[in-house]
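The complex is shown incomplete by one protein chain, all other protein chains being positioned as in the whole.
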Amino acid sequence: MKKINSILIANRGEIAIRIIKTAKKMGIQTYVIKTAKEPNAIYLNFADHICDFTERFDEIPEFLDVEKLIETAVQYKIDAIHPGYGFLAENPYFAQRCEEEKIEFIGPSADVIYKMGNKTIAKQIARKHKIPLLEGSKGNLANADQAIEIAKIIGYPVILKAASGGGGRGMRIVENDSQMEKNFRLATNEAEKAFNDPSVFVEKYVRNPKHIEFQVLADKMGNTIHLGERECSVQRKHQKLLEESPSPALTEDLRKRMGEAAIRITQAVKYYSAGTVEFLLDADGGFYFMEMNTRIQVEHPVTEEITGVDLIEQQIRVAQSEKLTLTQDDIKINGWAIECRINAEDVQAGFSPNLGTIQKISLPKGEGIRIDTGIESGSVITPFYDSMIAKLIVHGENREKTIEAMLNALGKLRIKGVKTTIPFCKAVLTNKVFVNGTFNTSFIEKDMEKTYFQEKDEEMLAAFFATYNYANEIREEKDTWVDHEKGKNIDPWLLNKRLR
Amino acid sequence: MKLSFKKRSSSEPVKYITLGKDGKKYEFIYSPTDGLRVNSKKQDIEIIDDADGFTYIKFKNKKFPVEVIEQNQNKFVILINGVSYNYTVETPLSYQRKQIIEKTMKKSKTGFVSAPMPGKIIEVFAEENAIINEGDVLLILEAMKMQNEILSTISGVVKKINIKQGDNVNKDDILLEIRQ
Partner (left out) sequence: MDVNGKIFKKFLDRRHSSDLHLEQAITKQHAKGKLSARERIELLFDRNTFEEIDEFATSAKAGSDFGKADRGFGDGVVTGFGKINGRLTFVYAQDFTVMGGSLGAIHAQKITKIMDLSMKMGAPIIGLIDSGGARIQDGVVSLAGYSDIFLRNVQASGVIPQISVIMGPAAGGAVYSPALTDFTFMTKHTSYMFVTGPNVVKEVLNEDVTTDELGGADVHARKSGVANFIFEDEENTLLGVKRLLSYFPSNNLENPAFIESTDNRFRFEEKLRDIVPDDPNKPYDVKDAIKLIVDNGRFLEVSELYAQNIVTGFARLNGKSIGIVANQPKILAGTLDIDASMKGAKFVRFCDSFNIPILTLEDVPGFLPGVNQEYGGLIKHGAKLLYAYCEATVPKVTVILRKAYGGAFCVMNSKNIGGDFSFAWPTAEIAVMGPEGAVAILYKKELAEATDPVKVKKELAAKYREEIANPYIADEKGYIDEVIDPADTRIKLIVAFEALESKHVNIPSRKHGNIPL
C-alpha cells in the first residue's frame, strides 16, 4: 500500500475544486495547472500549488498534453494524477504513461480504460457475460454502404456512434437509407475531430428509452459494490441537463437486477476505482447495456447526496490500494437528490453557447443545497471549454419535496451577464410528465411545449422595462444642457493664434 | 412668427407602444397626475436596484430580476427571470410610420445568413448560384467543440459565399447572401 501525499489535478473548473476539497480533508497536497486561457480562474485559489502552463507553444491544449503533464508530475515529485472528467480521463495512453512513470493514476487501469473505451470491445465483453445488449455492427464500419446493409438486418432507426466517443459527440440517428451517406460522413468527421479516431459503429436505436446509469465502486482486490442508479433521461442531443437519484422508474426488484448486471460487468474486466455503467431502459422494464464510463461523472453529486459516500475519497483510497470498507449492505438510499446543470447557454436559441463575462452571481444557500462551481463574479465563459457555470444539487426527503426545494433554489440563483439554462431547469421541474416520472430521453422534444419557464406577467414587465429605459434615455437627451458660454471663454493668447 | 403647432407641455401624458417579436403589443401611458397605465389598465410597477448590482421589478408583491442585455436605438433585448424578450419601443408617431412602411415597402430580395455564434467553418455545402430551399443545410460551423448545422431560413439562389472551409468567423458575420 502506497500512501498518496500529493495529487496533480489534470483538470479545471468545478471538478478541480471538488477534488481539492476531498484532498484537503485527507491531508493531501494539491497541484493545479494554470493556463493562458483562463489565468484568473478560481480553482487556482483553492490549490496548494500552481503549475504554470501559460508559456507553452504547442498546439495541443494544456489538459490534453500527456507528456507535459507527466513531465510536470515527475518534476514536482507528485504521487498521483486525478484526471477529473473529460480531457484525458478516459485516455488509456495517459493512464499507461502514468503507470510507466510510477505515478498513481486515480482511476482504473489503462487496460480497462482501453477495453471499455472502445465500445466494440466493451460489447463483446458484455455479450460474453450475458449482459443484455442492443445489437448492431460487430465492429467498426468501413463505409456507409456497410451501415446500410446492417441496418437492413436490425431495422431502422439505427444510431451511428463514434467508437471512442462519449458525451453525445459523433452520434447520429439515421431513419432510412437515403440519410445514411450524409450522416456517416458527419459522424466520422465529428469523431475524428473530437477523439482523433474516425471509426464509428452502428446499432439499433431504441426510441424513447430511459437513460439509467449505475454508480459502481471497486477496489484492486475485486470487491465491487454499486451505489444505486442515476436517472439521466433529461437530455438534449445526448447532453445531460438534469439528473436525479434514485430514478422514479425503478422498482426495488429492477434496481437489484440492474445493479447486479452492473457489478457483473465491472468484475468481468477487473475494474477498480469509481465507474459508471450506462443502461437504456425501455417501457417494459427491459434494459440494455450501453457503455461503461471509466471516470468520475459530472453528475456524481446526486449519488453522494443520497448515499453519503464521498466518491472522490473512495477513488483516492482505491488508488492507494486500500480495501473497500463499504459493503453492498452499507449502501442505503436516503431521500432524493436532483442536480441541475447551469450552463451558459441560450435556451431560446436552441441551447447555443452564450459566451461572456459573469458580471454578478449570487448563490442560494440553505439546508440540502449544494453548489459545485468553478466561477465567481467576473469570471469569463470562454469558447475553449464547456459552458458549465455551476451544478446546483438539492437533497430532500422525497421527490416531491426535492422538486419544490430545487425550484425555490433556482429562483434564488441569480446570474447577470450571460444567459443560462435556469429557465430550462424550471420548465422541466414544473412539467407534468417530469413530475409524474414517466419521461424518457425524448422528453425535451416530445413533452416540453416550451423549453423555458415563463412567469405570469413576465412579458409585460419586460416590455415595461424596455420602455422605461427608452423613455429615460430620451428624457435625458432632451434635458441635456450644453454650457456654450464656457466654450466661448478662450485664452486670448490662443484665440489670436487659432486663426490661420 | 411662432409655429402655430400644438405646444408640448410637461403635464401631458407620455405614450409609448412597445412591440414584441411575436406580434405582442403593449401600450404604456404615463402621466404625473394619473400614474402608469398598461393597455389602459392602471398598474403599479416599481424598479429596485439592490446593493449587489442586480435590478428587480417589483410587481404584485413579486420580485423579477431584470436587465437590459442589448440595446440599439429603440430596439431592446430584456432578460427577465433568465428569459430574454425582444422589444421595439415606438412613439405613437413612429408606430404609425412602422405600420405604413410595412404595408408599402417591397420586401428586400436578398436574405443574409449570419453566424449565430463565433466558431470555425468545417464544411460548406452551399455553392454559388445553386438553388436552395428553406431548411437546407448550408454549412457546418464548429463552436464549443460541437458541429452545428446552419440552415437556410429562406428559399432562393445563393448569390454570394463570403467564407470558405477553415475560416474563423465572429458572431453575426454574414456568411452567405441568398436572393429570393
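Letters A and B name the chains as they come in the text, with residue numbers starting at 1 for each one.
The criterion applied here is as follows: a contact is a pair of C-beta atoms (placed from the backbone, for glycine too) under 8 Å apart; a residue touches a chain by one contact, two chains touch by 3 or more.
It should be emphasised that the depicted structure is a prediction, and the values quoted were computed from it without experimental measurement.
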Selected residue (touches chain absent from view) among A:D284, A:E367 or A:D491: A:D491
Identified contact with the non-displayed chain, of B:I100, B:A130 or B:L151: B:I100
Interface residues of chain A (partner: the chain not displayed): 36-37, 39, 54-55, 57-59, 474, 477, 480-484, 486-491, 493-495, 497-500
Touching residues (missing chain, whole complex) on chain B: 1-5, 7-8, 73-75, 88, 90-91, 93-94, 96-101, 104-106, 108-110, 170
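Everything that follows uses one rule, which is that only the chains that are shown with their structure count from here on.
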Rounded Å distance between chain A and chain B, as computed from the means of their C-alpha atoms: 32
Contact footprint of chain A on chain B as seen in their complex: 14, 16, 18, 20, 24, 26, 28, 30, 38, 45, 47, 52-54, 57, 59-60, 62, 64-69, 71, 74, 76, 78-85, 87, 89, 116-119, 122-123, 140, 142-148
Chain A to chain B touching residues, read off their complex: 169, 186, 189-190, 193-194, 346, 348-349, 352-353, 355, 359-360, 362, 383, 386-387, 414-416, 419-420, 422-423, 452-455, 457-471
